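A single protein chain has been omitted; all remaining protein chains appear in their positions.
And now, chain A:
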Amino acid sequence: MMRRGVGQLSKAALSRPLPRRERCYSTHPPNARLNKPIDYGTTQLLAHSSKGPALGNHHEIPLEVRNGATRKMNLFQAVNDALGIALAEDDSVLIFGEDVAFGGVFRCTMKLAETHGAERVFNTPLTEQGIMGFGIGLAAQGMRPVAEIQFADYVFPAFDQIVNEGAKLRYREGATGVHAGSLTVRMPCGGVGHGGLYHSQSPESLFTHIPGFRIVMPRSPIQAKGLLLSAIRSNDPCIFMEPKILYRAAVEQVPEAAYELPLSKAEVVKPGKDITIISYGQPMYTCLSAIQRAEEDLGVSCELIDLRTVYPWDKETVFASVRKTGRVLVVHEAMVNAGVGAEIAAAIQEDPETFVRLEAPVARVAGWSIHSALMFERFNIPDIARIYENIRKSLDY
């Protein structure tokens, strides 16, 4: 019954041309002053030319690398570049996961199997717990595995291996010296406009409750390359979360040479004196747009911090900034309840020297405490207007 109904419907639909319409998931309100689409082509967060650095992005990269050749890369190409470097410099690096051999469903592993061999870049059966267990076994045996979970939404079958095994291995093994520190797990995360319940999630705060792993999320191709190389070379196991909406959207001039960016170190991307805005990953762009609007409208100066590593996170940089500005706003895509913002807010009020400098309550702009429903994404993920309003509220307090 059902099948026939669908068949008739599609036949009927095909018989006349579909009306031309804008895609409903990518439109923006025509009269919006705040909620305009992010213009990745002009945002100051990306280095659009090899001359003149983007916001942040240059202090930690060695001079010879910065002055060397650069190439225009989007985020997936920067990830690919980092993986290629890692494979070339260390024979113990292996890359595996579902569909990585042909280049990956997001193209992050393009050409790596051809260049480095099918023994080092290979597909696994479709089993996340298997991928994670396999990776931990490789790491314990002295290899340097880089596992891919196709979407962060599908990491949950591997949770036991992450929480009980990968995170605890060094602790449990004690004096035997065995650990899974050479393991890196990459996973695309975050909203993409139409990913619905299982192609949108940002489960980073669940990982931040697990001592043992470092949880990293880059905001741009330059950051992705440096942080991913650090994660792979690190002797602590790392979960590297890639905001998939940036895979093609974020394009910048990335140094071709290898370089590392420090883990567990936040970056003050834009200095300011009236309020501190802390974020990571894609919302960094939303924050910057909101900041620019607020600075114009309200005549204030906002400091923007990219946490980069959400656990163990860089308290000192955050505290120093909040002590200076007295106001703070934490922005993330993942739902607000027990999110990264909760930990940061608690730590800020817990630190006596920082607490006494607070001029307003710590505010959080994050996803609502709901699941990432397909048709409601634009009302759920923090947007420019909500960040702008919270900056205003904090300053008015």
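Just so it is clear, a contact is a pair of C-beta atoms (placed from the backbone, for glycine too) under 8 Å apart; a residue touches a chain by one contact, two chains touch by 3 or more; residues count from 1.
Note that contacts and distances are computed from a predicted model.
The chain that is not shown carries the UniProt protein name "2-oxoisovalerate dehydrogenase subunit alpha", picked from "2-oxoisovalerate dehydrogenase subunit alpha", "Trafficking protein particle complex subunit", "LEC1 transcription factor1" or "Putative cytoplasmic trna 2-thiolation protein 2". Within the complete assembly, A:129 is the residue of A:44, A:129 or A:349 that touches the hidden chain. Only one residue from A:195, A:255, A:341 or A:382 touches the chain missing from this view: A:195. Screening A:53, A:262 or A:312 against the full complex identifies A:312 as the residue touching the chain left out. Of the candidate positions A:39, A:119, A:296 or A:396, contact with the unshown chain belongs to A:119. By the touch rule set out above, chain A reaches the unshown chain at residues 90-92, 94, 101-103, 105-107, 110, 113-114, 118-120, 122, 124-125, 127, 129-145, 150-151, 154, 157, 160-161, 164-165, 168, 170-179, 181, 192-196, 198-199, 211-212, 214, 235-236, 244-245, 247-248, 264, 312, 315-316.
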